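The structure under discussion appears below in the form of C-alpha cells.
For this view, one protein chain was removed and the others were kept in their places.
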Amino acid sequence: MTAPVLEAEGLRKSWGGVAAVDGVSLSVHAGEMLALIGPNGAGKSTCFNMLNGQIRPEAGRVILLGRDVTGQAPRTVWRLGVGRTFQITATFGSMTVLDNVRMALLSHHRRLFSLWRPAALQYSAEALAALARVGLQEQADRPCAVLAYGDLKRLELAIALANEPRLLLMDEPTAGMAPAERAGLMALTARIAKQAGIAVLFTEHDMDVVFGHADRILVLDRGKLIAGGTPEAVRADARVREVYLGGGVH
Amino acid sequence: MDSLIVQALNGLASASSLFLVAAGLTVIFGVSRIVNFAHGSLYMLGAYLGWTLTAHGPLAQLGGFFGFWGGVLLAAAATGLIGAAIEFLLLRRIYRAPELFQLLATFAVVLIVQDLTLLIWGPQDLLGPRAPLLRGATQIFGLRFPRYELFLICVGPVMLALLWLLFHRTRFGILVRAATQDREMVAALGVDQRKLFTSVFALGSALAGLAGALQLPREAVNLHMDMAVIVEAFVIVVIGGLGSLGGAFLAALLIGELHAFGILIFPRITLVLAFLVMAAVLILRPHGLMGRKPSGLPPASIASPPLPGTPKWLAQAGLVALVLLLVLPPFLGDYTLSVMADMAMMVLFAASLHLIMGPGGMASFGHAAYFGAGAYGAALLAKHLMAPMEVGLIFAPFAAGIVGLVFGWFCVRLSGVYSAMLTLAFAQIAWSTAFQWVEFTGGDNGILGVWPSEWARGKLVFWYLSLALCGLGVVLLRRVLFAPFGMALRAQRDSPLRAEAIGIDTVRVRWVAFAIAAAAAGMAGALFAYGKGSVFPSFLGIPRSVDALVMVLLGGVQTVLGPLFGAVAYTGLQEQLSRVSDLWRLVLGFAILALVLFFPGGLAGALRAREERA
Partner (left out) sequence: MTDSAFSLRRRALLGGLAAGTVAHHLARPALAQGSGPIRIGEINSYTAQPAFLNPYRNGWILAQEQINAAGGVLGRPLETLSRDDAGKPEDAIRIAGELLNAEKVAFIAGGYLSNVGLALGDFALQNKVLYAAGEPLTDALVWSKGNRYTFRLRPSTYMQAAMLVEEAAKLPAKRWATVAPNYEYGQSAVRWFRELLKKAKPDVEFVGEQFPALGRIDAGATVQALERMRPDGIFNVTFGVDLTNFVRQGNTRGLFEDRAVASMLTGEPEYLEPMGEECPEGWIVTGYPRDTLDNPVHTAFREAYRKRFNEEPKCGSIVGYDLVLAIAAMLKKAGNTETEAMVDAFEGIRYPTAYGTGEVEFRKIDHQATLGCFVGRTKLNGRVGGMVDWRYADGANYLPADDVVRGWRPQG
C-alpha cells in the first residue's frame, strides 16, 4: 500500500480542562472515503479543525503527504492540497456561482494581489468545467445567495475541488439536505474521489450515508477512538452499539 | 505624596462623570448595535436643560436643595424623553438598514441639535449654580478639595451599583442583557423588541442627560460640549469593551487617572494620551478590557448583491458627463471651477474610503488621517525642500500609503467597531501631532505657501489637473475593485472562513486594501492642499473623517457609484447652504435625515433599486 495522504498521530485538545480529543491517530489513503463518526460531543469537529489547521493541537502531529503541518493555518494547508467543506455552507454571498469557483482558482494560481486585469476575464473555462463536474453549470451566472441549499453544498464541493486537492475534508457534508439529495451528493463525491485519487475524510450523522459510502469508518467517543475498520466490522462492534444505543443518539 | 493622593481624587471625580456618559452609550450599543453619534448631543442637552431648570425654571424659584437637585433629575428625565423620541421617530425606521447607516442618522441629529441649542440658549457660555450643601471645599492632607468633587467620586460607583441591580434584578434588565448577548433569541422569546429598544434608548439618553446636568457646578455649559465628550465616551466604551458596563467603569477610571497624572508628567501631550492607551489596549485585547467576542454580529453587508457591470445607459450618461466636464469649464467662473475641483477631490476621497468600507467590510472613523498625510507630505516637502507641485503630487500617495501601511497593520487585525475606533485613535494621534507639534508642522497655523506650480495656477488648468488625477484615481480604484484583488477583498468580507479555506490571507488582503485606500486619499489630500495653498490640522481632524463617512453612507455603501453621488451631493449641499444661511447645519441635518429615511440604500442604491423595478 502506498503512503497515506494524511496521517495524524496522538492528537490532543482540551477545552477548559476537559479533553475533547485525546490521543487520536488516523490515516487516509488516496481514493479512500474515510468516515469519522460518533455521538454529539464526541470531538469530531475539534478533531476535524485540528487536521485543517483551524485549531492547534496540544499534542500530536498532523502529517500531510509526508510533511508536518501541525498547527499550520488553514490557508497554508489548502495550498498543500486540502479542500474543505463546512457543516454550514460558507460561500461568497455577494458573488455569482461562477465567481465563487473563480475565486478559488485565482487563489490557486496566486493571482490574489493582481490589481489590474479584470477578474471576469480569468479562468472562466476552468471554473465552468469545475461547475460542470458537480452539475451546476446551468446556474453559473446566478448570485449564489439565491441557490437552494443542496446546490450550495455542491458549490462548496466545486470550490473545494478547484485546486485539485489530494485530500477533501468534509464536515457533515449532507447536513441540512433533503434525504433524497444526500445519497446523490455522496455518490458524486465518491465518484470524483475515485477518479482523481483524492482521499476523503468526512464526518456524518446520517448512518445510511456513512455505511453506504465509506470505505472505512472510525468511531470516536469522548475524545477517543473506540473502533475502526470496514463498515461491516464497525456495524458488528459491541462497543459501538453500546455507545450509540447508550448515548441515545441514532 | 499627599498632593499625589489628591491628584488621584481629581482623577476619580473625572472618571465618575465619564462613566455616566459612557454607560449610556455602551448600554445603547449593546442592545441596538447603534453607534450613537448623537450621544454627546444628549449630554449637552442635559447640561443646558439642567442650567435652565436649576437657574431659571419654576424649580429654581423653589431654590436651595430641591431647586437644584430636582432640576438635575428633571433634566435627566427630559433628556431621556428626547432620546426616546429620537428612537421612536427616527432610528426605529432604519434598524433594517445596513450597519453604520444609523450612524448617518445620528450624525444628522448632532447637526440639528447644535443649531437648535444655539437658537434656544444663545451663543454665550453659561455657568451654572454651585450645588447646595456642596459649595465649598474640604481639607484633605492640608489641601482644599471641592466637596462637589467628593460627591461625584461617589456617584460613579453608586450608579454602577444601581445599574447592576437594574440589569440583574428586574425583568427589564434581564431582557436587556439577553438582547445584548443575542438579539435573535430575545425576538424568538416573543419580547416586544420595539418597546425594549425605545426604553433602552431612553435609559441611555437619561444617563447622558444626568451626566451633563451633573457637570453644572464644575463646568460652564457651552456649545462645544457635544463633540468634546462624544469622542472621549467612545474611547472609554471601546477600551472597556462594547456593551460592558463594568468595562466602561474600569476604562473611565483608567482614563480619568491618566488625565490627572498625565498632566503632571507629560503636560504637553494630554490630548493624545487617551488615544495612545486605547490603541495599546486594542492591540493587546482586541475586544477591550472586558468585552467578549461578539456573537451574531453581522459583517457590514451580509447580503450585498453581486457587483453590477456598468449598464449601457449609465456608461452613456457617464460619457456625456465627462464630455461636459471637459468642454464646459472654459465658460465657467473661477469660483465654480474651484468648487468643482474640490468636489473632484472629495469624490476620490470618498471612493478611497468606500474601497475599504464597501468591498472591504471595514469601517473607518479616521480616514482623514490619510487625506491629511498626503496633504502634509506634499506641504512639508514644499516647505523644507522647496519641492515643486509635481514632486509633491507624486510623493503624497506614497507618504499616505506608508502611513496607511503602518496604521493599517494594527487596524485590519480587529473587526467591526473596534477596528473603526482604532482607526480613529490613530487619526487623532496624527491630528494632535499636526496640531501641537508647532515647530515641525506649524501647529494650528498650518503650513502656508503650498501653491501649485506656475503652469497650474489658473483655476481652469487646475480644474483639468484635478479632474485628470482624481478621475485617474477613481478609475484605478474601480479597476482594483474588479480585479482579482477586489474579488479577494469581497471574498474575505463575505465569508472569512471560506476565504481562509481557499488560501486567501484575509488579514493581508485587508492590509493591502487599507494601504491602497490611504494612498488614494493621500492623492486627494495633496491636490486639496495645492488647491487651498496651505494645509492645516483640520485636514485630518474628526470632522473631515466624518465627512468622508457621511459621503460614503449617503451615496450607498454597496454600490460602486455611491461615493461619487455621495460626495457631490454632500459637498454641494454644504457649499450652497453655508452661503445662504447661518443655520446651514440645521438645514443640512434635516436634509440628511430626509435622505436617510427615504433612501436607506443611499443615493446610488435608490437609483439602482429604481432600475431593477423598471
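In this document, chain identifiers A and B correspond to the written order of the chains, with residue numbering beginning at 1 in each.
Convention: a residue touches a chain if its C-beta (ideal position, glycine included) is under 8 Å from a C-beta of that chain, and two chains touch if they have at least 3 such contacts.
Every value quoted in this text rests on a predicted model; they were computed, and no experiment measured them.
Counted over the whole complex, the shown chains touched by the missing one are B.
The residue touching the chain not shown here, chosen from B:F145, B:F197 or B:Y570, is B:F145. Remark: the omitted chain is touched by one listed residue; of B:A85, B:L126, B:L314 or B:A609 this is B:L126. Residues touching the missing chain, restricted to subunit B, are 3, 6-7, 10-11, 13-14, 118, 123-127, 136-137, 143-146, 149, 218-220, 222-224, 228, 259-260, 263-264, 267-268, 270-271, 333-336, 338-339, 342, 435-436, 438, 442-446, 448-449, 451, 459, 528, 532-534, 536, 538-539, 543, 575, 578-582, 584-585 (touch as defined at the top).
Going forward, only the chains that are shown with their structure count from here on.
Centroids of subunit A and subunit B (each the mean of its C-alpha atoms) stand 43 Å apart.
On the side of subunit A, the complex with subunit B involves touching residues 52, 73-75, 78-79, 84, 86, 90-96, 99, 102-104, 106-108, 111-120, 122, 143, 145, 159, 162-163. The touching residues of subunit B, counted against subunit A in their complex, run 301-307, 479-480, 482-488, 490-491, 493-495, 497-505, 509, 512, 516.
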